[in-house]
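Only one protein chain is missing from this complex, and each of the others stays in its spot.
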Amino acid sequence: MSEKQLTIPEIYAKGKENLERAGVDWVYPPGRKLGPSVKANRKYLDSLFFEPKFFDPVDVDTSFTIFGAKLRTPVFCAAITRQPYMSETSLAEIARGVADAGSLIMLGIGGSPDLQSAIDTGAPVVKVVKPYRNTELIYEKVRDAESRGCVAVGMDIDHFYGLLKGDRVEMTETFSPQRTSELKQLISQTKLPFIIKGVLSVSDAEKAVQLGASTIIVSNHGSGSFDFSVPSMVALPKIVDSVGNKLTVLVDTGFETGNDVFKGLAFGAKAVGLATPMILAWAADGSRGAELLINQVTAELRRTMGGAGCTNLSAIKRATIIKMPLIQE
Amino acid sequence: MSEKQLTIPEIYAKGKENLERAGVDWVYPPGRKLGPSVKANRKYLDSLFFEPKFFDPVDVDTSFTIFGAKLRTPVFCAAITRQPYMSETSLAEIARGVADAGSLIMLGIGGSPDLQSAIDTGAPVVKVVKPYRNTELIYEKVRDAESRGCVAVGMDIDHFYGLLKGDRVEMTETFSPQRTSELKQLISQTKLPFIIKGVLSVSDAEKAVQLGASTIIVSNHGSGSFDFSVPSMVALPKIVDSVGNKLTVLVDTGFETGNDVFKGLAFGAKAVGLATPMILAWAADGSRGAELLINQVTAELRRTMGGAGCTNLSAIKRATIIKMPLIQE
Amino acid sequence: MSEKQLTIPEIYAKGKENLERAGVDWVYPPGRKLGPSVKANRKYLDSLFFEPKFFDPVDVDTSFTIFGAKLRTPVFCAAITRQPYMSETSLAEIARGVADAGSLIMLGIGGSPDLQSAIDTGAPVVKVVKPYRNTELIYEKVRDAESRGCVAVGMDIDHFYGLLKGDRVEMTETFSPQRTSELKQLISQTKLPFIIKGVLSVSDAEKAVQLGASTIIVSNHGSGSFDFSVPSMVALPKIVDSVGNKLTVLVDTGFETGNDVFKGLAFGAKAVGLATPMILAWAADGSRGAELLINQVTAELRRTMGGAGCTNLSAIKRATIIKMPLIQE
Partner (left out) sequence: MSEKQLTIPEIYAKGKENLERAGVDWVYPPGRKLGPSVKANRKYLDSLFFEPKFFDPVDVDTSFTIFGAKLRTPVFCAAITRQPYMSETSLAEIARGVADAGSLIMLGIGGSPDLQSAIDTGAPVVKVVKPYRNTELIYEKVRDAESRGCVAVGMDIDHFYGLLKGDRVEMTETFSPQRTSELKQLISQTKLPFIIKGVLSVSDAEKAVQLGASTIIVSNHGSGSFDFSVPSMVALPKIVDSVGNKLTVLVDTGFETGNDVFKGLAFGAKAVGLATPMILAWAADGSRGAELLINQVTAELRRTMGGAGCTNLSAIKRATIIKMPLIQE
């Protein structure tokens, strides 16, 4: 981490400033509203501290292998979609930054050109398919992802009942609940590892195991799914205790810093996704901004791992986290 | 739920705007003061999350039968009274919206014309009688309700000691505590189901059973009864555990959204009342506003039921609710 | 309680307004600073709710006998002192209001004329003597109180180490710690009941018993003693459990309303003192203001007692109080 580069808060501030200058006073769907789950998640993250172990110093390794891709960091770009204020090359710019940082990117709604341009950067790309009412469209999207070279494919089950944009539910005609029997067939037919995104209960996590999923993402979909779904960091430990030895558990929603990532890993996730922060980083400085953000978040993670005496990602145990004693202000 | 219609927050905002334009800077008695109990109830509601179970999707049924009326929703219009800024047709407009939404309306203080005009809309109407010092007046009101076709009649026992309008206690000369022996006689003499409204303790709930009441409403009467009576959502589970199999338990005070209703049902209520929100909805768009609010609240309830894997109202269990772990901010 | 009279909040607002009009932007020593203990006490009071028991209605009696005086209310005027903005007749005006309300008044620092003028109103008067370094002065003050007809005499032990006025400690040369042996002698020599004021620990409460005190006041002295002494409502239940059957336990600091008084009684105090509120009530309307405040606070207490099914003061049990479940906002 160069000491001259923008810090994490500076990246976010510059990204916001640039977007506002361009007339965009919001960043990412679903609208301007920060939902209760994501707010609760952020507060929860900010309430967690770590116990330093400065003795004896350790060499820190943040590398991480998933879907056959060897990454330099457990910080990945969670599923993003091209926004109205983006151009046709924007997602590719983010992907290039992700590639340069040695990380991985997930893409949400969007066509083949966006997907291809991201893959062309050399970044490992995951395609997250929507739960379309039109089953054939799902298969088509999955086959497209396979053929273009995605490293994995997935579905966000928290959009079964439409997406939440601010206070408004949208896409209820286009999306639809999917039965496990249907998904099991889909998963068995693709050669790619399959991700179930939006798991927040042990029940759904266990069903993901039965479906043959390789990975789940514990996620509130930012503020884009349900206002009062249990915050991902609250749901995470129970889910890890239940299925952590049967598939890979990732987490997202509300993570912003290296310390946040440290806490997500301590609660049992194998990697942590950032979505809105990646858009802000891109708005701050294009592909270099995206790269820088992952580098800076990873640098802070590495420093905290050092301070906590953790030599690699699996050494970050839940017991490293200290919860503040509850007080009455 | 049409995606083009006003959302719940938009309905409230428009209702407030319209009232303010008409020079009304308050909405509903008791005055402008939001009491401690209703504030605590709202905070409590906002602290509760639900555990999603997206697998396997269920068909959701929100229908609900009470007092012989088959309703399409467990969201009803809690007891309201004609306000100074309302005309002689306002309550009927609200009742018409309630009827169109397939719900039920309760009316408080007011004369026979208000009652009749509501009944004429076809909505199931409940008359809640005040605990008058003049016993004959109580019998008169009950007989009037019977003869006009109310589906049930009740009494708000939390007005035994007058009503609270802001910081001022009023009607202490008009209202009076009622003995169980007196109420038992009244209840035995009416053919209508009888509701005890304002129950907040197991003690009073058990007495309601002994009185022969068919239904209780766990309620703080908004801010209109006692400043520091235990918030209804706090009192609810204990009361349901005690008498839930002996009579029907409803709840109100502070509920605003479909997620709120979901939480009230999860804590054991069979249906949830909205009062101030219904006035705001009427102020927003008359009878169509009232209908829309119930529809939108029910739509949100239905969506959350889907996300929580609840096929009907009785499937919404207390265990579906997750309380945020306490943190120190 | 007349419905036309000022409410409790209105009394306080008018008192503040009158004082500000007279150029006084503070009310009562110690200065303008609200200390941590009194703030914590107020927050604690506001977090407590009561469980209504509307069935069956009871006749409510708030009468209370102490020091041989039969009072109509357990709300008394806690020890006050003539302030710079008061005239020579001000304390007598407050005492007259207290007498008219059927209550009792305690006086702090001040000379014989203030004491005599208060006694002349017919109110039961208690003299609270400071812990003077000059022992003879203490005896002189006690004898003066005896001869003029006070119903009891006491000492505020929380001023052993001076008083706190804002951030400044004063009177450390004038006041001094008193040994139990000295106080035991003093108490044995006066025929009046003796009050130890400022008890906040079981240890000091037990010593008060050994000293032969008739009464203790669990008190933080408002903000006038120690910034971080344990709030009186927190200390109260333990002290009552320990010595409640051996002497009379009173409480003050931060109480403002009838609901507050109800909570203090529920935690085991026999009566509750108001100091700053009494000054505000006097500033609002002289002796009539003082009378009105006690009446209104007692009226709210009586109403809540009715709502909680408490027929007299000793029926207000700790179990009547419900603490809000802790939530994460």
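Going by the order they are written in, the chains are A, B and C; count residues from 1 in each one.
By our rule, a residue touches a chain if its C-beta (ideal position, glycine included) is under 8 Å from a C-beta of that chain, and two chains touch if they have at least 3 such contacts.
Since this is a predicted model, take the numbers as computed values, not measurements.
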Shown chains that the omitted chain touches within the full complex: A, B, C
From A:G23, A:G68 or A:P325, residue that would touch the chain that is not displayed: A:P325
Selected from A:L48, A:A123 or A:C310 as touching the chain missing from the view: A:L48
Options C:P57, C:G102 or C:P231, residue touching the unrepresented chain: C:P231
Those residues of chain B which, in the complete complex, touch the missing chain: 40, 43, 326, 328
Residue numbers in chain A that touch the chain omitted from display: 1, 3, 7-10, 46, 48-57, 259, 299, 303-304, 306-307, 309, 322, 324-329
Touch list for chain C against the chain that is not drawn: 36-37, 40, 43-44, 46-47, 157-158, 160-162, 166-170, 172, 177-180, 198, 200-201, 203-204, 207, 226-231, 234-235, 323-327
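The rule is simple: only the chains that are shown with their structure count from here on.
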Chain B against chain A, contact positions shared by both copies (same if over half, else different): different
Chain A-chain B separation of Cα centroids, rounded to whole Å: 41
Residue numbers of chain C (touch at least two other chains): 326, 328
